[in-house]
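The complex is shown incomplete by one protein chain, all other protein chains being positioned as in the whole.
Here is chain A:
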């Protein structure tokens, strides 16, 4: 569990991060979002002490980060940045081995770990181990960047706009890979992004920062359904907020399981945007629903998609 406790960072008279408190439970992905200059990156760098806080504490699983040597602290925390920053004079394997090398792991353990990680990020070890960074595409470089950050099996991963410089297709692939990696490894991840869709897709906890202050935090659904103020409302989508709300709401929340109908059912765990898309393309006003977990059948009607309380009016 990561606890940020009244963190403050000033530059001269300007306050970059202002009395920020936030708790990130173990094994969750937390997105720090907001406009540029809002203090997202500064907050991230306060966690691994690339920037030292003026006030406040960072507790990592109960340990005050300030009680550790910065270098030792950083070797325990994975770090991924937008510009990747692979070491250009080292091949992929040596880049990934960076932190294990620093920690003095044995050679054969490092070699096994490199292959494991290349598999994890979806690069074939045999053909990528010995390549140089300049021989890789942007997406491949960031996959190696993620593998390098995970090398020493840190419990916490910090990512600063990791997919911001990639084209949409590559970004989509890497987001899927990250979700898969998180599901398999159970890492706690704090990710900075200015892309609300990325935050909605990846994070279970979204924290909106503005002017160095934490404005609102909660699940993507909380933020979309009940934005705390106009800034959050504008940030989470303005006119597109309703559409994004569909992306974070599951069919089971709006389906009526008392009246099953026939036909090919839609999974109760898919989100409403997919159900709506099916209705629009097939011209149907109602869809059969199958809830795998409870082994029950039901119906989703078009009007229920629009209605927040799940009932037709």
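Definition applied: contacts are C-beta pairs under 8 Å (C-beta built on N, C-alpha and C of every residue); 3 or more make two chains touch, one makes a residue touch a chain; residues count from 1.
Here, contacts and distances are computed from a predicted model.
Novice: According to its UniProt entry, is the unseen chain "FAD-dependent oxidoreductase", "YeeE/YedE family protein", "Phosphocarrier protein HPr" or "Osmoprotectant uptake system permease"?
Specialist: Checked against "FAD-dependent oxidoreductase", "YeeE/YedE family protein", "Phosphocarrier protein HPr" or "Osmoprotectant uptake system permease": the hidden chain maps to "Osmoprotectant uptake system permease".
Novice: In the complete assembly, which of A:10, A:57 or A:132 touches the absent chain?
Specialist: Hidden-chain contact among the options goes to A:132.
Novice: Going by the contact rule already stated, which one of A:40, A:75 or A:171 would touch the omitted chain in the full complex?
Specialist: For the chain that is not drawn, the touching residue is A:75.
Novice: Return the single residue from A:63, A:83 or A:282 that touches the missing chain.
Specialist: Selected residue, touching the omitted chain: A:83.
Novice: One chain is left out of this view; which of A:30, A:46 or A:99 touches it in the full complex?
Specialist: The one listed residue touching the chain not shown is A:99.
Novice: Footprint of the hidden chain on chain A, which residues?
Specialist: 48, 50, 71-75, 79, 81, 83-89, 98-99, 102, 132, 134, 145, 148, 158
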